[in-house]
Each structure stands twice: as structure tokens, then as C-alpha cells.
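What follows is a structure written as C-alpha cells; I'll ask about it next.
Removed: one protein chain of the complex. Kept in place: all other protein chains.
Just so it is clear, A and B label the chains in written order, and each chain counts residues from 1 on its own.
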Amino acid sequence: MVDNELKIELGKQGILVTTIEELYNWGRRSSVWPMQFGLACCAIEMIATTMARYDLARFGAEVFRPSPRQADLMIVSGTVTKKMAPQVVRLYNQMAEPKYVIAMGACAISGGPFKQGYNVLKGIDRYIPVDVHIPGCPPRPEALIQAFMTLQKKIDGQPLTGEGRPRFLDADAQCEFPVPEQGAHDLEPPSNQGVWPVEIQGVGSRERRDIDGRQVSTDH
Amino acid sequence: MSVAETRTERSAGWNRPPAVEPEGEGELLEVAMGPHHPSTHGVFRMDVSLDGERVVRLKPVFGYLHRNHEKIAEGVAYLASMPYTDRLDYFCSLTNNWAYALAVEKLAGQEVPARAEYIRVILAELTRIQNHASTIGFLLQEMGASGTPLMYAFREREKILDLFESLTGSRMMCNYMRFGGCRVDLSSAWIEATKKVVAGLPAFVDEFEALLTGNEILMARCQGVGVLKPDLAVNAGISGPMLRASGVNYDLRKVDHYGIYDRFQFRVPLGDHGDIYDRYMVRVLEMRESIGILNQALQDIPLGPIMDAKAKLRGFRPKPGEAYGRIEAPKGELGFYLISDGGPNPYRYRVRPPSLINLTVLEDMCLGHNVADVVLIFGSVDIVLGEVDR
Partner (left out) sequence: MKTVEEIKAAIEAAVPGAGVTVVLNPSPSAQHSLRLEPAHALAVAAFLRDDPELAFDYLSNVTGVDWLDKEIAEKVKVTRQVTKTVDGPEGTKLEQVVDEIVEETRKHVEPGSLEAVYHLYSVALRHGPLVLRMRTVNRTDKVELPSLTPVWRAAELQEREVFDLYGIVFTGHPDLRRILMWDEFKDYPMRKDYVEPDDYEYEPTAHDAVLKRAQEHRSREQGSRD
């Protein structure tokens, strides 16, 4: 392994030293294509982010793909209702790995201002794992850009082997998540315990899984 | 057609969409467009039956963004619903605010000072301009002109959003109007900045029109497509630019004389054919009229208070009764219907969403056209899902 300072020094001399991992992640992070998928008000700010003033293209993410098969990133931009939630999970399942999720806005995180609604899902992370949350109602375009950079940092930091490697390099990792059913009164189940391990105070701790679906220690 | 003829047609159920017979034999192709579809502006679904390329049946499916606005509003105080109205039609939060404030003012019998009325007009017309510009941008995006028109529209929209932000603190969710007035006063610097932006708008509309109005592709795809007849439009409760594109002269700014619109000179653009092109043209002309209103309002805005002195913000409990207030929002007639039982919350809170009701005739307009035109016809209705499903 070349030490970092030496690498920078060599770079100044015009010599490029890199690792497969760096090169690979550099490629992945520089062309994250989001899915063209807007849910509510936040989607308008998402569109504004791609327009001339904020210009998301600077981050290699201007190509919004209408098809989930061609997208790497799902920006859940807006309120997920219970009528829509199964479709969101289905779309997520249809995306090819590697795939990432940004929950944009208060609604996608927790239901936001509409939390008390009977038809509002109280946070998309009840059904699918989320990589970056952006608070705000709606988050400003700058906040979305910040989330994007956070995601790029995360991609940059993923090792290709060993612990913490991305899901698509891990044969055991779960890539598809169960789609909830629309029942007579509510979604069934109301949350996917695999990704939404709710701690209930006073009740013994339960099995927890981390974002990639692996089991983590259960005592707290 | 004579009136007697319309009568007989009515009794024969004329207000149902006409049946289109498939030409060939065999199965129809059933396509679900949405709820995730690049052309649906969000989460809307159309179940379309196709005979080859031709649409023979179209059923809209709603509710993917049903956020229970009305139920939540019945559980909170009157003022607490104001920020929720921002999120109905999230392109035009200020006109939503106005409609709700107007309904409550009717319910409680409140007056609005002149300066506040001027501020409301200025903000509403700015909202109308940015809404129409973005709508046309999206329509063109759907036609395949990906990028340029929408970029132009959003460039202008950002300028207007900057004005909103410096006044209200938020780009989109302004939460600005109050019952009996407005929340903060305009500074003279704001008025100067607005004058500058407004002075630049005619050039923008000219540029937009130079790009689009005479464009051959636009004409070929829009003229004669998605025609809506005026009698059906009125019967189906269509409102806003869509109604006027069908040639019905009904603009609530002129009809209801709400606010202070009587003080301004403006014309109501009308269409002739009721097709997509007319809807596009009516929107462009409305932008020009709005610029005219803005110039007059910025010129004459008086000094004075911006809140009704008698207005109560805390402990606001209107007397039992009900009121329906409506305004000409950029998308059409936006109304609020409130029933008070004397308590701090409305007993019944209802939004009359223009976007939803304008979709009543979607099937009628689409039948017999190609599936590619469905996308355009839908885009020309100008809906926002937050308002369709609430």
C-alpha cells in the first residue's frame, strides 16, 4: 500500500498511483444515476436541483433514468402513502445492485407534517434500508447536494472485500425486501422487522439487523 | 347544435364519454401508466386499453398521494392548517394560502386592509407566472423537448422564488397569509427587487414564445388534439385556463370580484378550439396579463397596516355557520368549504381541488387518440398530485 502523502507527491509529479478499490469506487461514485421518481413537494426541489442554477450534473448525477433497472439511486422525495408504499418497495426491488436510497424530506423520514394521517407511511425506512436522510420540508437544493456528497463519501469508503463491503459483493446479503400487502385497515405487516428493528422500552431487546441485513449484537 | 338537440342528447346520457369501438378483432392491450411513470408528474396512474396505438378506454386511478389533509385539518386550530395548504398545490403555495384565508374571512366576517390586498395580488400573480411557465416547460418536456424549455422556465422561477424567500423565509412553503391580512410587511427594497424582476419578465415570455409558439412540431402535436367542448367543460366543472381555452369566459377574478382585482385593467384570454395548443396559448397570454397586473399593483401599492386591527390570532373561534370561499388559482377554481361549530377547530374542512376535477374529462379528451398523445393531453391539464389527492 502506498502511503497517502507519497501518493499526493507522486500525483504532483504526474504519476498516478491507485488501487483497484479506489478506482472502482471513484467510477461508481462519479456516475450515480438517480431514478426519475418524484412523490410530492420535495420532488419539485429535486427537479430544481437538476436545473441550471444548482446543476446536479456537476456530481455526475444528471441522468435521471425512468426505469429502475438503469438507476443506482432512489431519491424518495416526498410523502410515501400507504397506497404507494408497496410500489416504492417493488421499485426498489427492481433496481439492480449496487443501489442506494436517499430519504429526502421530513415525510420520507418519518411522515413529517402529515404524520398523523391515516394513509401516510411514517417513514420509508420501515420497509427499505435508507443510506442518507435529509431533513427539511422541503430540503433546499443545497441540502440535496450535500446528501449527494455524503452518499459519494459513503461509496468511496466501501471496501471491496471483508466486513462492510457493498451488498452486491456479498452473496449472503439480502437485496430484495418483502412488499407489504394492502389490508382491510392498514398495511400488512406495518413494518419490515428486518430493516426497522424497533426498540420497545422495557421489553427485552430483539434481534437487530444493520443496514445490509446482517445481524448485529442484540444487547443495549 | 340547438338547445333542444342538446337536451335530447343530455337525456340520452351525453355527459358520459362516447364509446370508441375497437377496429380490429381480438384482445385489447391493457397498459397501466403509473404510478411511477416519467410522464405523470408524480404518482398518478392511468389504466389505458389500447387498440393498436389508439386509446379506447382510459381510467384514471387516484390516491397515491392521499395525505389526509382534510382529516388532519379537522383536528387542529384554524391557523394551524395554513402551512398544510402550502402543500396542496406545491407550485403555488401563496394562492392556496389566499383561498384558505378568504374562506375563513368569509366565515368570520373579517376585513382585509388595502395594503394587504395589494400584497396578495402581487404574490398571487407572481405565483401564476411561475406556475404557467413551469407547466409549459413540463408539457414540452413530455413532448420530447427535454431540457431547454423547462430550463428556461425554472431559470425564471428561481428569480421569483428568491423574492418569495426573502419575503416569507421559504422558497416553496411560504405560509404567508393570515386571516385578515398578511404576516410580514414588504420592504421598499423588496418592492424595488420585484420591479426589477417584473421588468425582465416580458423579455422572458418573448423568448419563450419565440422558441415555442411557431414551432412546427409543437403545432403538429398540439393542434386538434385533446379537444374539449365548452358545454361539456362547464357541465364537468372544469375551471381555470382549461375552461377558458375552450372558449368559456369565466375568470373568478372578474366574476367574483374578490380581493381588489376590480382596480386593475386586464383581459381574459380565451381559446377557440379547446385543444392543447389553445391551452398552451391561454397560459402564455395569461402570463402577459399577469405582468400587466403586477406593474399596476407595484405602482399603486398604498402604505398602511397589513393586518385587520380586529383580527384575533389566538383563541380564534368563528361563530357557528359555514362558508365557501374560492379564488382563481393558477390551476383553476380553488375553493375551501368550512363548517364551524363554534370551536377552535373547523368541524368540516374541505378543499375543492381544481386539479382533481379538471381530470374528470381526461377520458373524453383522450379517446381515439394515440397513446403518445395521452401524455400530452394529461400534461396540458396542469395538475399537481398534492392537490388531486390531498
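We adopt the following convention: a residue touches a chain if its C-beta (ideal position, glycine included) is under 8 Å from a C-beta of that chain, and two chains touch if they have at least 3 such contacts.
Keep in mind that what you see is a predicted model, and the values were worked out from it rather than measured.
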Which of B:H41, B:R157 or B:R326 touches the missing chain? It is B:R326
Contacting the left-out chain in the complete assembly, out of B:M33, B:L186 or B:L232: B:L232
If the missing chain were put back, which residues of subunit B would it touch? 7, 13, 15-16, 62-63, 66, 68, 70-71, 75, 106-109, 232, 234-237, 248, 250, 255, 318-326, 333, 335, 337, 339-340, 347-348, 350, 352, 356-357, 359-361, 389
By the contact criterion defined above, which parts of subunit A meet the unshown chain? Give residue numbers in ascending order. 82-83, 110, 115-116, 118-119, 122, 182-186, 190-191, 198-203
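The rule is simple: only the chains that are shown with their structure count from here on.
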Distance between subunit A and subunit B based on Cα centroids, please, to the nearest Å. 33
Which positions of subunit B touch subunit A when the two form their complex? 35-38, 41-43, 63-69, 71-72, 75, 83-84, 87, 90-91, 150-151, 154-155, 157-158, 171-173, 385-386, 389
If you look only at subunit A, which of its residues touch subunit B in the complex? 36-41, 43-45, 47-48, 51-53, 66, 68, 78-79, 81, 83-84, 87, 91, 113-114, 116-120, 137-138, 140
